[in-house]
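One protein chain omitted, others in place.
The first chain written gets the first letter, and so on, giving A and B; residue counts start at 1 in each chain.
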Amino acid sequence: MSENQFTLKVFRFDPDTDTGHRYDSYTVPLRGGMTVLDALFYVLEEKDPSLAFRYACRGAVCGSCAMHINGTNRLACQTQIVTLQATEVQVSPLPYLPLIKDLVVEMAPFYQKMDNVQPYLITHESPPEKEYLQSPRQRKKLDSVTDCIWCAACYSACPVAWGDPEYLGPAALVKAQRFAVDSRDQGGAERLKPTDAEEGLWRCHTVFNCVEVCPKEINQTEAIEGLRRRTLKRRLGWK
Amino acid sequence: MSAWGWLLQRITAGIVLIFLAIHLWLLHYVYLGERLTFQRIEERLQAPVLWTAEGLLLAAAIYHALYGLRGIAIDYRWGNPRTWTWSLTVVGVAGFLLGGYALYCFAS
Partner (left out) sequence: MFSHQVLVVGGGLAGLRAAIEAHDRGVDVAILSLVHPLRSHSGAAQGGVNAALGNAEEGKDDSPERHAYDTVKGSDFLADQDAVEEMTNDTPERIYEMEHWGCPFSRNPDGTIAQRPFGGGAFPRTCYGSDKTGHYMLHTLYEQTIKRGIRVYAEWTVLSIVVQDDLVNGLVALHMPTGQVEGFTAPAVIMATGGAGRIYSQSTNAIINTGSGIALAYMAGALLKDMEFVQFHPTCLYPTNILITEGARGEGGYLVNNRGERFMKDYAPTAMELAPRDIVSRSIRTEIAQGRAFEDVYVHLDLRHLGQEIILERLPGIRDIAMHFAGVDPVKQPIPVLPAQHYTMGGIGTDSWGQTPLNGLFAAGECACVSVHGANRLGGNSLLETVVFGQRAGVRVSEWVKGNGAANPARVESALGASNQRLEELIAGKGEEDPCLIRQEMGEVMMEKVGIFRHRDEMEEAIAKLRELQQRLAHTRPLYGGKRFNLDLLRTYELGGLLLVAEVIAHGALVREESRGSHSRRDFETRDDQDWMKHTLAHFTPEVPRFSFSPVSITKWQPEARKY
């Protein structure tokens, strides 16, 4: 193994033609700053045009290219080969989501969960003429929880979600908390309803896998605990 | 279940932690006289504060254990959650009646 190249092992499976999955190995020349996404493009363009993966922004903002890289879920575009400190890089699709082809998974189960938590500001009164006033302090509560890019790295890393297809999962719960803590949201009890269910808030075992893998460094567990406190307070009539 | 079940699991965890410590401490370290005997324990358990505490520990431990088991069962998708809830409730109530009866015998 020379210093200027590395082996990329890629999970391959086409349900139309293959009976089972395999890993294909490619030798990839290492360029400065090369990311896993760059390496996948190298394979697509130079070695194997049948490779399938998702991409869009290549700047870690669109959430398309989450995959399982050397043992953990990461964004391919955000992961530089050199930071992996390995001569072999193994790439497979996000675990526990249905497979479409190679590294492309069916995201519908994840999107469905996101849709289920009323992921929009709920208002009942007509809005003011100008903007709602929101103090910098109130705004600060939205800082991390609005960073989610829906990449599903957390959802796919959550052992509760693995076993329970009904469980909302970390990203959807963060989305719910994002609106629950927004000073402009008038949802009240209605806001907390979709997540206040066994398959919602109360299934989280605080495993912290989500926090480990989040490419945006969101603390999902903290958000979930925050939403639990808020929900219990309302249930107990304290708020 | 959900919210209340979850909250009760946290509360019973606290109860088990505190009362189990008290229970063990009383049992092993607080001798009523030179030697611990069955009779002394029997006498001691007639104090209402003690049998209440032991009863509470019993209930909390049963709830906490069975709720945890139910969680594991659901995590591994063994059967239907609702079936677990009911069958474990029956087991829990039976366990409490059994333990409660023993406690009652001591206390009366």
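Heads up, the rule we're going with is that a contact is a pair of C-beta atoms (placed from the backbone, for glycine too) under 8 Å apart; a residue touches a chain by one contact, two chains touch by 3 or more.
On a predicted model such as this, the values are computed, not experimentally measured, just so you know.
Put simply, the missing chain touches A once the whole complex is considered. Checked against the full complex, the candidates A:84, A:104 or A:207 give a single residue touching the omitted chain, namely A:104.
Across the entire complex, the residue among A:10, A:28 or A:51 in touch with the chain not shown is A:51. Residues touching the missing chain, restricted to chain A, are 14-17, 32-33, 44-46, 49-64, 78, 80, 100-102, 104, 106-107, 111, 115, 118-121, 123, 127, 129-136, 138-139, 142-143, 146-147, 149-150, 179, 182, 184-185 (touch as defined at the top).
Definition applied: only the chains that are shown with their structure count from here on.
Per the touch definition, chain B reaches chain A in the complex via residues 1-7, 71, 74-77, 81.
Only residues 159-160, 163-164, 196-198, 200-203, 205, 228, 231-232, 235 of chain A touch chain B when the two sit together in their complex.
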